[in-house]
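Note that this complex is displayed minus one protein chain, with the remaining chains in position.
Right, subunit A next:
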């Protein structure tokens, strides 16, 4: 086992508190370093912003407020298993847990590179109170069931990212009777454009929408759980064709402007998957605008593609109203990013879904913005426990 951050010895008896000032200081310093490093790694900028002191203080205030007279305490020991490939997720998960005062062990992937290395260096550089290193530890280890089993037996809460396969693999290791899992399984995310909303928007607003959408889609190669894949065009079918055409033209333009390249292997991957949609009859029109933008027109909403099709692959489906989408949404569906809808339409859509699927309804450009409420959980609350006190 490699120790990447924190002490290596036995666990101390000392405990942090919810919103412990030593943690707040540490995360504040960490946030500043991340913002400095964000030029080379834009995703670190979002992370640094998320961890800015004002935001953390707000979270702590909300968290420490007594719930029906109960006192709020850290949950205890938390074991985090983040995904191998999204460099920054482990920090969100760990930082909120540390803020809640928990002792944390984070298993960092051995494949971690790039931004993850910058993060670990930044953590190591901070002149922190020794309590931080004693209670916060980041390790990496290979395929070692014994370590995973020991950490599972140690923890009060186990946080499993990385999809269905990871959840199934980690769950083989028993937890103490009082502990539980917080799981982040495979997710699918969608985008929707209101046809009348698009038509009503001026050219600048349309372009801004596509810029936001392109960030959502192309960061993380459209493979993050929140990356939009299928785009619903909501409104009149004939008008929707023109909206799709203009949307794609703008997307090609914006992607070219950003200089985002799609490599040959990815282009082939997308061809295979797009042709596959046509072969099965799920799509009846495919367009390849260079390697960067691949579009498919779905023949209906009965069978929606839920697996990754490659970076910059966009199936389009036309529906008359948001209500038509409701029946095809499942528990697996996470983020629904939107453009051009009235607040009332979205509220009615959320009410109709009734929590059966879709955990986030956000405007274009915000799909990847992490928040303390994620996958239907209020994370800070999940990282704490309550003691009722009646005198």
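Here, a contact is a pair of C-beta atoms (placed from the backbone, for glycine too) under 8 Å apart; a residue touches a chain by one contact, two chains touch by 3 or more; residues count from 1.
Keep in mind that, in the parts below, contacts and distances are computed from a predicted model.
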Name the absent chain by its UniProt protein name; which of "NADH-quinone oxidoreductase subunit K", "Succinate--CoA ligase [ADP-forming] subunit alpha", "Acyl-protein synthetase" or "Putative transcriptional regulator" is it? "Acyl-protein synthetase"
So which of A:145, A:257 or A:378 would be touching the chain we can't see? A:145
One chain is left out of this view; which of A:28, A:276 or A:300 touches it in the full complex? A:276
Name every residue on subunit A in touch with the hidden partner chain. 81, 83-86, 89, 109-111, 141-145, 147-148, 161-166, 169-170, 184-187, 220-221, 223-227, 263-269, 271-272, 275-276, 278-281, 283-286, 290-291, 296, 308, 310-311
